[in-house]
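Okay, handing you the structure first.
Here we show just some of the chains, and they stay where they sit in the whole.
In order of appearance the chains are A, B and C, and numbering begins at 1 in each one.
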């Protein structure tokens, strides 16, 4: 039997950021295969061109080699080369029935994990071995829960088909869309997604979540002409002047009476030396809104500002969508079903349909839920509470591991109840 | 015989700004006619469509009525209606010979003249009667000198043709171009222009002037959509956001290694109330450079910045050229000829080819000189010194009137020397 | 008996903007006095230093003279000189009881009234005689209702004291605060304010209103140094560069997760000519938020941006608060009491506690209600529906006059019910 706490700690030690989950994903393939699942992965599990914010080739290559070195199965790995790191395990029950899917995200973050002795993974010896990367958003736990659930259901004592989706690159809302575009959600009747933590304490469970914002993440490049800043400044075309103009005007986009919004230029980098007119600038921008339509309008305005800030200074520019999410509308049937099942588990002392957390984050599971709903199916996004010593994305983030077996038990109950 | 000091004081009392010189110009027509000159004026003397920065119709009408009220000849005036206020007096000598032209500008400035008792025009009782307007750049003197010269040459004791050009709207470099475009300079062999003052002391004379900058003046309108700033800000299109973006970026235009430059947004006005998204904004911009080509390039960049600042915020915009000037390249022949003649006049104790003044102003006589030179003729721009108690364009500006008869004598000498 | 429709039409013909309501207010004084009220007005009714956005002295003087010319009582008028145009009528009932106040605003707007023949005031011959000013927000009706109510209650058949507050300068949320600061609300137990229209149809009545935003209106002056833009631009200190920088950064103030916000630079004006470095710029700014605290924080940030935009360019600056409002929290007791009374009036076929209108405007009656509530009293802000052919603040705005007698009847009922 799988030791899911040991699994979580193993994943924690080898944190891999979006689309570089080579070691993690190959381990998932091995375990699912050993449990009797049909396993779809590599180019079969996601649409390459629909991946957003794919890392540079050398980053992908380096992570690939690192995974090899750290013992990943070379045959499996070969199929994931270049960032094809989604894994989907499928198992048919003994009887006919609906298709029920669960989503687990696997990626880590580019954060230096704390070395403080009061940081649990440090104290217990399972701190990150990939310096600069860290599981600071509980996806190590999610992946372990997914494997635990896989083992439970390997008895095939259910009617219908179970589909376990292990997703890369949730951070930056980049990976889910490519799995949806590959058609992996097209046959799903019920979809259950979840997250650990998010401010909800241990013992509390929410059958649904609201407040996820529509969001778009853009990478922008401005290309000008460099020139010596003393000898011939007029021959340059200054990429930073265009970028700074765009930055100010993007932040100055109007508030919307039709729905609250957010805009942020999170990164701006340009130029090479004090005495050179900057030839190139790069900008990362995001937009958000409670309303999908308003987010689209804000995104349209951002693009317009960028285009004309560039042309004003006779710059070329490119804009790429490197991430996006839409709001989530949980189906109340599944919300209440999940709450009912949670009440049967001793660990969950407080079970609600929806909680008070007004998270204003974004989730690309939204694309999966939307696709299932478009096809007449149903979906929900559940919150499973756990105490966290520091916020998500913090160097001292951690979870309470007792929540892992409770979660496996809950998901198993939900699966068996719906697979009938 | 004309009393040119009295004439100067009369013009000083009735200061008329660019294209509203109805009273001044009609008086010039009357005197030139009485002296036997052929007089071209109204639509015959300038090209209406080439006038730059024409005042609004109601301003023109009001000034017209004022001139009528103040005794201008109605028949003459009628031909100037709508801002056709150029006057050209032509007289053929007794013999054949070249065509020699002199330029005199007639317009005043929108400045409140000082009421201090030490201000000479106030003390002597000839302060401006048109409150808010003032001859603060010596054009009253220029016009009086022109009429004095006309009288001297009315004997026709010369060979060739004398052409006296009385120009409207030199301030803002707006009027000369329309006279040139009407072809009035096409037959001129020698052209002499001049200015009183400019920091040169009484008794000093410069046969030529350098340092005039190429310049373009632009009026810009941004048109957006107003909306309630509280209820639906997103429905507005904010003209001031576009204008402010343009303003900052215009000032941020690169320095040029190929010639020193200037840019200025001299005026920005927009919006109507605190709680309304501004629908309209107006901007006055100027560019300058020692180099005509560089000025054109700066003007091109300004227009580009304006266009894209507007489009960035989904505004309409219009750009009008309301004034322009080019550099002046004085012909050394005429410069030295003028200096030689000046040396014969007692008042001028110091005569130089070019002075030290690095005026960085602009002059639209530049278009006239350029046209003459393009046709194989020659031109110069002379500086006639006079003490001034306050700088040009200042409420206490004034000239020393003894310079007026000296100037008439000098121009007469130059005319008779060249008309042979 | 007063003809309140005739009164409304009279006020409509003589529209006076904030703090210039000389004719209107003196008429109110005359009528209240004739009905037996104690009348407080002039410097006794408001605190001069607390008036916000007071017009320039010459504007006040001109309006004063105009009111005199148009028949206002000179003795009354004299006490209002300089913009002291609040009027408060007080009448004690035959018995002891609470103090109940009603607020009526009297000011008009700087809008050109329509001359279209289908515009009711034009068709009926009571269009504005003060060209450029217009009652386009129903305050003419409010004032007429107030006088109608005064007449009804002049029988003194009630217990307690009635206080009728006729306020200047509601537009721009400028006048109420000065009345509050004078202590005029300190003895009030119940305060009823109302507005006609606001999108609510004829026959509908709301006992309370919500959604009023906290707001601050600021007038900002930047003072630099002018200089010739060609000859010595470096000697100038450019007020428009400071203002444009402030404008962009004010609009770029962060969204707040703690409450929706608005910012607007409604007006920017600066500079005098193309060739002068702009010496002065003026800016009108407003901030809003559903939360008073958030509005204060946004206002703080706006002021900081202005101060440092000025200092960055070595400019002096001043910031004046020219208007402000806070949210309104209606007391449910009074809301339901008002609705109960409205139901007794035939004209009101639909009566609600609160309507659906999510007005995002601001009201300075908020200061009055807040003061009453701080002293343990209660207040509400009611909406009385009327069809309007064009939105508030539009040249064709009008009301349905039948709402005027209904409103008088309603307020009388409320007064008699509470004055016990």
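Just so we're on the same page, a residue touches a chain if its C-beta (ideal position, glycine included) is under 8 Å from a C-beta of that chain, and two chains touch if they have at least 3 such contacts.
Predicted model, so just to flag it, every value in this text is computed and none were measured.
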Query raised in the report: Total subunits of the complete complex, with 3 given?
Result: 4
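The working rule: only the chains that are shown with their structure count from here on.
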Report summary line: Two copies, chain B and chain C, superposed on Cα atoms differ by a rotation in degrees, nearest 5, of 180
Report summary line: Reported most central chain by Cα centroids is C
Query raised in the report: Taking each chain's centre as the mean of its CA atoms, how far is chain A from chain B in angstrom?
Result: 68
Query raised in the report: Just how far, in Å, is the C-alpha centre of chain C from the one of chain B?
Result: 49
Requested in this report: List, in ascending order, every residue of chain C touching at least 2 other chains.
Outcome: 248, 251, 262, 360
Report summary line: So, in the complex, the side of chain A touching chain C is made of residues 248-249, 251-252, 255, 257, 260-263, 360
**Report entry** Contact set on chain B toward chain A in their complex
**Finding:** 231-234, 236, 238, 241, 245, 248-249, 252, 254-258, 277, 297, 304-305, 307-309, 311-314
Requested in this report: Under the touch definition given earlier, write down the residues of chain C that touch chain B in their complex.
Outcome: 172, 213, 215, 217, 228-231, 233, 238, 240-241, 243-245, 247-248, 251, 262, 264-278, 281, 284-286, 288, 322-323, 359-362
